[in-house]
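Omission of a single protein chain aside, the complex is shown with its protein chains in their original locations.
Naming follows writing order (A, B and C), and every chain is counted from residue 1.
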Amino acid sequence: MRVGIIGASGYTGLELLRLLALRPQTEVAFVTSRQDAGTPLTTFFPSLAGHPQYDRLIMEKPDNLSGRADFIFLATQHGVAMNLAPALLESGARVIDLSADFRLKTAELFQTWYEEHKAPQLLGEAVYGLPELYRERIARARLVANPGCYPTSIILALAPLLRHGLVDLSRPIIADSKSGVTGAGRTLARGNTFCEVQENFKAYKVVGHRHTPEIVQELSILADEPVSLSFTPHLLPINRGILSTIYISLREPLGVPAFRAIYRDFYINDPYVRIRPEGYAPETADVRGTNFCDLGFFPESSTGLWKIISVIDNICRGASGQAIANLNVMANCPEDMGLTGMSLRP
Amino acid sequence: MRVGIIGASGYTGLELLRLLALRPQTEVAFVTSRQDAGTPLTTFFPSLAGHPQYDRLIMEKPDNLSGRADFIFLATQHGVAMNLAPALLESGARVIDLSADFRLKTAELFQTWYEEHKAPQLLGEAVYGLPELYRERIARARLVANPGCYPTSIILALAPLLRHGLVDLSRPIIADSKSGVTGAGRTLARGNTFCEVQENFKAYKVVGHRHTPEIVQELSILADEPVSLSFTPHLLPINRGILSTIYISLREPLGVPAFRAIYRDFYINDPYVRIRPEGYAPETADVRGTNFCDLGFFPESSTGLWKIISVIDNICRGASGQAIANLNVMANCPEDMGLTGMSLRP
Amino acid sequence: MRVGIIGASGYTGLELLRLLALRPQTEVAFVTSRQDAGTPLTTFFPSLAGHPQYDRLIMEKPDNLSGRADFIFLATQHGVAMNLAPALLESGARVIDLSADFRLKTAELFQTWYEEHKAPQLLGEAVYGLPELYRERIARARLVANPGCYPTSIILALAPLLRHGLVDLSRPIIADSKSGVTGAGRTLARGNTFCEVQENFKAYKVVGHRHTPEIVQELSILADEPVSLSFTPHLLPINRGILSTIYISLREPLGVPAFRAIYRDFYINDPYVRIRPEGYAPETADVRGTNFCDLGFFPESSTGLWKIISVIDNICRGASGQAIANLNVMANCPEDMGLTGMSLRP
Partner (left out) sequence: MRVGIIGASGYTGLELLRLLALRPQTEVAFVTSRQDAGTPLTTFFPSLAGHPQYDRLIMEKPDNLSGRADFIFLATQHGVAMNLAPALLESGARVIDLSADFRLKTAELFQTWYEEHKAPQLLGEAVYGLPELYRERIARARLVANPGCYPTSIILALAPLLRHGLVDLSRPIIADSKSGVTGAGRTLARGNTFCEVQENFKAYKVVGHRHTPEIVQELSILADEPVSLSFTPHLLPINRGILSTIYISLREPLGVPAFRAIYRDFYINDPYVRIRPEGYAPETADVRGTNFCDLGFFPESSTGLWKIISVIDNICRGASGQAIANLNVMANCPEDMGLTGMSLRP
């Protein structure tokens, strides 16, 4: 299988390459970076040196890619993929877009939160790339919109309950999320410098983070009615990991065994969702470098609420790992092909 | 002024000594540690070397302390202070207890969450040491129960609204709190080792953390009716800092200026509460090493909720700094005496 | 191939399991921990959950192991392996000892630095498990003494020059090494708590660290004369990684191309040693989670010295990864079988 990566100079590009090195029978046909074209890949990312394929790759301009790969990852910032995708699809490649460009269902919604959409004709065709929810559609898709990191952690935590109509939606669902710094990508910004992050913790975009409409869209599809969500992202002084603490009320009381059974049944065929033992609070280090999403459930008798804790590796499960899972589904390979590594812990 | 510290071998003891070094006209008359009696203080805590008073102090057994200090800090673990306080008070000293022993109002409640209380006769007399709420009673107190770190961050964030009866109490208040590792003290435990914390994040005691009754007690006093609280503590890979993200509904809609005015008026005479500018999300590094509590307010139109963000240094404002503020109030000194340092940032 | 791990409750045990999960056709036949016998492996190490083999393993007492594995890893603290190895070898298993017990050539030297040796009869047979130096002897060994982490980083950095007799040995070689905290293992100790390590840096065992005789032994064998070494270990606030900065004088001046050629030739068949491009200073993150040793060389004209910088992952290349490389050599498999992952970076 030949794959290509457009926008390989960011952290999601690097993570794709780390993971693809472990995937059998995979040829990385090209890596592109408009800004760094001409640079050998291992000069740009010295940690990739020593791998026979990578030692030969040179960063290219994203031109003349036609026919060179069966699957193309778009690892660019939002706003770029929607310009490139139409031609790539026309050339016969199947595309997995890691940016936000094809996640929202309508051009209007995209424009409200981002900018004018340049390829609205593809929005209906693009499949939201969460295999647990859309595996069959992903298998047939030409264009997969790889989910955002926060959305992945929150949607997987709520899908079984919402699908079964168990959540009291008369009040907002609260999702208090904490992310490592790779979530911000490799772009230089004051807020991502070591001295601003180390020994510090803060919320950011406290209201109106751009992942909100994507989460609301998917939760509402699952519930088959509008869902109100209060989402707050925070910045953790770690490289990798998202932990979402989610507070919900149920329509009717549910015992712990029944509650857990709903999740076990829903994810019975999903190798990457781990229902944690009762009382165990998932930790981000448990999933570092993996495609797992770990879930823990905590009923609180004094308030009647349930707390759901969800952890993923934001750059693996929340981006590049999930992209490769989607590749596996699209290519009719085992879904965990190349993704069987356990957490690098500690 | 002569002060003494019982249980000086922990991090709150160390922080008391750091802060007292900056307080004028303060003599540290003794430091005790049953386990480390006989050790010179600066052998135990080398960072304190070079300070003339500290270079002479030797850790003592907590015996024969009578008459040697006007104010005594109890920096021991819970369960110890209630055994020591009666005799110390009888000897004429005034006592500031940094443990949980005198924070709850009834022996029954204490027994439910901790163990049998050994000095229940003092519970009625002990004053909860949050100067913003109880300044006048603290000034006259013989025994001050220094608040917990999580409670300080949450109570200060909610006091003005609750006192004015503005919060919709028909549903639980949600407080999602994140703390640095000093909050766990200096005791050895697997969960506090570097390799378990670094590049990791988790919730712990997801339901039923022992600070819950203390917070509920004070919030209910402020509201003058029972308050339901869903509190979740998390462990941050930093030394110092607590950030609490609090989600509330108001009984009636309130504009931003009116909301902010309520806080400004409530804390008008309080040097340590900083109402942050609109849109600024408080960061733990802003308060590192200080007695400040910084507050930020975020209305969310899509859900109708308000998010309140509160940050403190858990071991300064949440323990030793607050203890010295209480000392200042008790001794009729300026409340910020010895506490005027700005944050060590970065 | 059936392998077993004795002393699986430490970090080297966990790392062995992480790596073995990626190794094809490998059955982990047993894991032992005297203290935690009876605990399911994934209860002890939740990050290993979801792996079919590991989900079934239970920690055992290290008894009744005879005939159950072809290769046994001893991942215990020093002093334990020398008691267990004789019986394990007698039972027909081949043994890879990750502790210090069989690294020194004489019982006298071991007693000077550790304690009385309990199996001195095996010291002559044990092979020092550095594949780059002893590949052929490892292939035939019954008992391999897996090198220490500091020794691995320093010996690989110096072997080519010493073998060629190029270093001026009239003055001490200086090796200034810095290690992550996993190097101290999983044992509880004040110095390994988060609050003592975070935002801190220190040297420890400044003179006389126990890895010194092991390094001196191997350097002297390479040089075929006694080598004087000044070795200083430091503790980095990171989980994984050792960087050694080594200062040497050459007997005769050597140009950069000639110097580099000596290393390239020496390591021509070694997949894990990466000679870095001129001017590139190796970083510990480049080798995180891998078996690579990266080397950089810097001539300093103003002093006439050469600086050699060497980085490894102390718990992978410096312990468990190297143990699996030794397993591969002993089993006549490709040396990098199961070890082809690239660095988890960032």
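Quick note on the criterion: contacts are C-beta pairs under 8 Å (C-beta built on N, C-alpha and C of every residue); 3 or more make two chains touch, one makes a residue touch a chain.
From a predicted model like this one, the values you see are computed outputs, not experimental measurements.
For the chain missing from the display, the contacting residue among A:E60, A:E199 or A:E335 is A:E199, taking the whole complex into account. For the chain missing from the display, the contacting residue among C:H51, C:R94, C:K118 or C:K178 is C:K178, taking the whole complex into account.
Among the residues C:L143, C:A184 or C:A285, only C:A285 touches the chain that is left out of the figure. Where chain C meets the omitted chain, the residues involved are 171-172, 174, 176, 178, 195-196, 198-204, 206-207, 212, 228-230, 232, 234, 236-241, 243, 245, 247, 281-285, 288, 296, 298-300, 302-305, 307, 309, 346. Those residues of chain A that touch the chain absent from the view are 11, 181-182, 186, 188-190, 192-199, 237-239.
For chain B, the list of residues touching the undisplayed chain reads 11, 14, 17-18, 21-22, 43, 46-51, 182, 198-199, 239-240, 271, 274, 276-277, 280, 283, 285-289, 292, 340-346.
Just so it is clear, only the chains that are shown with their structure count from here on.
Of all chains present, the one whose mean CA position sits nearest the global mean of protein CA atoms is A.
In this assembly, the chain whose C-alpha centre lies farthest from chain B is C. Centres computed as Cα averages put chain A at a distance of 36 Å from chain C.
Chain centres here are Cα means. That of chain B falls 45 Å from that of chain C. Between the CA-based centres of chain A and chain B the separation comes to 39 Å, rounded to the whole angstrom. In chain B, the residues touching two or more other chains are 195-196, 198-199, 237-239.
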